[in-house]
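For this depiction, one protein chain was excluded, whereas all remaining protein chains were kept in their positions.
Labels run A, B, C and D following the written order; every chain starts at residue 1.
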Amino acid sequence: MKSDKISFINYNKDICTFKKDVSIDQCLENSQFEGHIWIDIDSTDNKTIVDKIATCFSFHPLMIDNIQNPKQRPKYEDFEHQIFIFLKLITLNNELESLETENISIVFDSKVVITFQGNVEGDVFEEVRKKINTTKNKVRKSNTDFLVYELLEATVESYFKIIEQLGEKIEVLETTIMSRPDSAALRKIYRLKRSMMFLRKTIWPMREILNNLLRSDNDLVCETSKIYLRDVYEHCTQLLDHIEIHREMLAGLLDIYLSSISYRMNAVMKVLTIISTIFIPLTFITSIYGMNFEFMPELKWQFGYTMVWGVVVAITIGMLYYFKKKRWF
Amino acid sequence: MKSDKISFINYNKDICTFKKDVSIDQCLENSQFEGHIWIDIDSTDNKTIVDKIATCFSFHPLMIDNIQNPKQRPKYEDFEHQIFIFLKLITLNNELESLETENISIVFDSKVVITFQGNVEGDVFEEVRKKINTTKNKVRKSNTDFLVYELLEATVESYFKIIEQLGEKIEVLETTIMSRPDSAALRKIYRLKRSMMFLRKTIWPMREILNNLLRSDNDLVCETSKIYLRDVYEHCTQLLDHIEIHREMLAGLLDIYLSSISYRMNAVMKVLTIISTIFIPLTFITSIYGMNFEFMPELKWQFGYTMVWGVVVAITIGMLYYFKKKRWF
Amino acid sequence: MKSDKISFINYNKDICTFKKDVSIDQCLENSQFEGHIWIDIDSTDNKTIVDKIATCFSFHPLMIDNIQNPKQRPKYEDFEHQIFIFLKLITLNNELESLETENISIVFDSKVVITFQGNVEGDVFEEVRKKINTTKNKVRKSNTDFLVYELLEATVESYFKIIEQLGEKIEVLETTIMSRPDSAALRKIYRLKRSMMFLRKTIWPMREILNNLLRSDNDLVCETSKIYLRDVYEHCTQLLDHIEIHREMLAGLLDIYLSSISYRMNAVMKVLTIISTIFIPLTFITSIYGMNFEFMPELKWQFGYTMVWGVVVAITIGMLYYFKKKRWF
Amino acid sequence: MKSDKISFINYNKDICTFKKDVSIDQCLENSQFEGHIWIDIDSTDNKTIVDKIATCFSFHPLMIDNIQNPKQRPKYEDFEHQIFIFLKLITLNNELESLETENISIVFDSKVVITFQGNVEGDVFEEVRKKINTTKNKVRKSNTDFLVYELLEATVESYFKIIEQLGEKIEVLETTIMSRPDSAALRKIYRLKRSMMFLRKTIWPMREILNNLLRSDNDLVCETSKIYLRDVYEHCTQLLDHIEIHREMLAGLLDIYLSSISYRMNAVMKVLTIISTIFIPLTFITSIYGMNFEFMPELKWQFGYTMVWGVVVAITIGMLYYFKKKRWF
Partner (left out) sequence: MKSDKISFINYNKDICTFKKDVSIDQCLENSQFEGHIWIDIDSTDNKTIVDKIATCFSFHPLMIDNIQNPKQRPKYEDFEHQIFIFLKLITLNNELESLETENISIVFDSKVVITFQGNVEGDVFEEVRKKINTTKNKVRKSNTDFLVYELLEATVESYFKIIEQLGEKIEVLETTIMSRPDSAALRKIYRLKRSMMFLRKTIWPMREILNNLLRSDNDLVCETSKIYLRDVYEHCTQLLDHIEIHREMLAGLLDIYLSSISYRMNAVMKVLTIISTIFIPLTFITSIYGMNFEFMPELKWQFGYTMVWGVVVAITIGMLYYFKKKRWF
């Protein structure tokens, strides 16, 4: 039987069995394991797998629908004997400078944690697997809710990395806009703003989920884990703070961009005005003596030409003095 | 007897009778049906029908007023033995690029669901009728509140489609504004913004209605249905998130539009300034030697003309170098 | 004895006595009426009347102060045996395009409703009087709280009319700004914005009043009336929605106004730049051959003049091609 | 013994003793007064006075600190046997067009009200003193909490006057900006905005204080006084409404200012463009016939000069027609 990209971990404080690429039937057949079980399924498209698991662990029909047609925003649903959490994992596509999301569904009861992922490249849960392998780690000694905490913490940690990367992009953009604003900067501001909106939309309900877990009176979430979950909750709040500050910084950068365009337009206009204001009157004077009237006494005057040059120099100096006084340059 | 565009469905987990274009009297005469009944009335203008139904099912006078003069925003009213829900259905008129609304009133008690629609073209409830026809569907086995859930879900689903269509329009607009902003784009932004405001105004109270249903302690809404209703509630929240993001994107597009106008003005000004700054001084120089003074030594100088050309070329090169250094082109 | 513009209505489900322009003493002397009484006083300036009524019905001193010095925003005060409501009635002065307010105080106990109005032109309560005259109307069969409901509903209905009128003004303004924005439009936006702010300031506390009535555990407000009051509450919410949308539309119109000024400036600048960029270089060329150097070989060349025209035409075509390519026209 | 600018009022419903400029010891020595006492101290700098009073009435150390180092925002503190209120009094310095504040601390128990003021010029509490002098006034018959109400009401009343004055300044500014905006107007907008922010910062916590008093279950605040305090609370809400509207009006004025600068720039540009667009081509034409080519047939043509004038007139009329059609003037 072909394996379905399913990994299976059976652990308690003494043992830790890790099977990769097992088939769904292998996971389910020997359900008399001691300790806790984490079944990680890498594809939600495979209807058979989801159905088998759903039947085996008696999922609520709405939950199955949510796993298979994951249109929703991050969501928390308490079905008493099971808790369902739906998350969005975000990855930054550096080439396209856009954010990509992936759906993660977590279902857990007192014994089993089942996670459904899309096709994740860099697996954010790798770190959690390592922790389970470590004998002394608290996750080994705790209930399933602590494993869920570790999964949530890993997800939130991955958000931190993305916000850090976006923060660096903003820093670079800041330097660009301060020194040499161009129209590409504007588009970058717009794109970063969109990313921030997107992140906020994802993290905000994530915090709600954690709040629901913290306030839950379901036995599946014990008091000792809640202290840890509160920590993740605080991290979400911190993320939202960061996003808010980044958004305001982007708004500030837009202001700087717009006003520096105005400022440069002002500079261009000054150059035009200085040149025009000096030379247009001068050209008028010379054009006077370019007229062909028969009776123009100055033309015959010996110092006429010299006088014109004198006037030209005087006007030029006068204008420059005027602009200097007006602090135009 | 003329039929009144009334459809009548009588269903329970075993049977499903569907009568189209029955008269209102036919609906009401045999009220000893087993199972649940859904009466769908396509016109609220017909005072007779509404009055007959109101009398038959003893509607509250305010409810009758709300059905016949539907000025209100989406509304929920619990009359203990009946629950009244007033909705807005939104359709996108693609030609006029405007949103059109239609009023839907839903009244239900433990046995009967009555819906009053305006003259809907594409019926959003068609999907629900199909579900009732399917023997195994949960709606067949459940109470009236589940049918109401299906109706609400169908409505919210239709909002999703509209927001998706508007989202596509925004994407197109984004491309237009990024490449070639014109004054038509501005009007499109304004119109899309209006649509978003309108949608928010409609969906916000819709969410309140769902919240009221979720918190209701009326027996008409049972706990099992509430899980499903919470799902619709989440969908409404998601819609509002989408609207908020679209609104911010439109605001961002407006910024880009405005700043690209400034940017292009800047470009135009630079062309004017470069041309003027080069040629106005040059014209002054040539106008000098266009003067008709008798005593102008340069005019008789053999290399005078060559010298003028030299000065012209020197000034031109100097100016171009200056603009290059200032990065004007 | 001179009458004081006081109208007096005594009604119950059987009788309805309506006396106009009675004196205040006539109203008060025979207080052994059966049924309910509505005393409507058209002037709050007349200290004597207010004092007499206040004494007769033992008003709280603060209430008297509020009626006579109505500085306040709409207000609700529950004095156990009496409920005091202070409202603002708004009328639209079409000539001055400004909103005018009038104060209305309503005091009611289980038997009497007393209303104090300023000098209202078009009486918004006329409609209510007609309803009392109608034998079958619910107001005849109900307690004083239902009459108060009718008065509040009539007030809120009058707000709807004003917002509708302002909405039409905005529609007209929209067309104007889309086609031909001028500085008058800007002032209209500002004035409409002010009106919207003013309306919001009035309707917001109005909603609070209704909320207070809905939550009141005073016996004066019975449960059956609360369903109707909730309807008025919803109408207030709807009004606030409308105001919010109108405000955002006005903000959108301002954006369009500002950007269309920029857009037209851009157009003006392009004309200037095209003309200058074509003719300034041409004038330079002709001014070259306007110089009076003795040694200028081209001047004696037979085809010199033709050549100049050739250059002129070539430059003009080249420039026009450049502008065309840059899509300046 | 030198008096310390302390005024002392002993009152109940029968008597009213008013002593001005008494020493602090005189106030405190005969503490067996009947009725209520109001001690008003005009200086908080005098550490001795505050310490004496603090010792005599056993103030909480934090309260003494708050009185002597009044860095705080308006504040309310309930010490069970005493209630401490810290207020800001605002005066408008008309010359500098800035707001000035003064600190007022009010401490009261069931028998004594002590007020600490800075060096107030126009005393806002004068009105309250007059009321105490009036035999029939409610304050004479009531407990200390009613005197505190009167003090708070007097303070809020003084805010109303300031907002009215600022409102008038805004009206004047509105007229100025509508007719002739200059850069001074901009500064005035900025300064008024600052004043509004400052007022909001002061009145907002003032409302919180009143809310605390209203919700207090301390016996020092009785139910009858609460009705009056609610009235002051409503006044604060009204003040905040006014401030909000003024702020939005100032924002609107800024928009008008900015767009009228754009509008006038547009007008200036049009004049420049019209003049340039007419005369630059004309000058080109005349410069053609200013060239000195030997072979220029038109120069010898008898009607050459007339023709040039014809072309000049034709171009001028054409251009003017074009601008007219484009509605440039």
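Observations on the model:
Please note the rule applied: a residue touches a chain if its C-beta (ideal position, glycine included) is under 8 Å from a C-beta of that chain, and two chains touch if they have at least 3 such contacts.
No experiment lies behind these values; they were computed from the predicted model shown.
Looking at the complete complex, one finds that the omitted chain is in touch with A, D. Note that of A:I15, A:C222 or A:I288, the residue touching the chain absent from this view is A:I288. Although one chain is not drawn, the whole complex shows that of D:K5, D:H60, D:K111 or D:K138 it is D:H60 that touches it. Taking the complete complex into account, residues 60-62, 66, 71-73, 75, 77, 79, 180, 183, 186-187, 190, 193-194, 197-198, 201, 205, 254, 257-258, 261-262, 264-265, 268-269, 271-272, 275-276, 279-280, 282-283, 286-287, 289-292, 296, 298-300, 302-305, 308 of subunit D touch the chain not shown. Panel shows subunit A; residues 138, 160, 178, 227-228, 230-231, 234-235, 237-238, 241, 245, 248-249, 252-253, 255-256, 258-260, 262-263, 265-266, 269-270, 272-273, 276-277, 280-281, 283-284, 287-288, 290-296, 327-328 of it touch the chain omitted from the view.
Methods note: only the chains that are shown with their structure count from here on.
Among the other chains, D has the CA centre that is most remote from the centre of subunit B. Annotation: the subunit A:subunit B pair of sequence copies touches via predominantly different residues, less than half of the used numbers being shared. For the pair subunit A and subunit D, the CA-based superposition corresponds to a rotation of 145 degrees in steps of 5.
Centre-to-centre separation between subunit A and subunit C, using Cα means, comes to 41 Å.
Inter-chain spacing, taken between the CA centroids of subunit B and subunit C, is 25 Å. Shared interface positions of subunit B, i.e. residues touching 2 or more other chains, are given as 258, 262, 265, 269, 272, 276, 280, 283, 287, 290-292, 296. A complete list of chain pairs in contact reads A-B, B-C, C-D.
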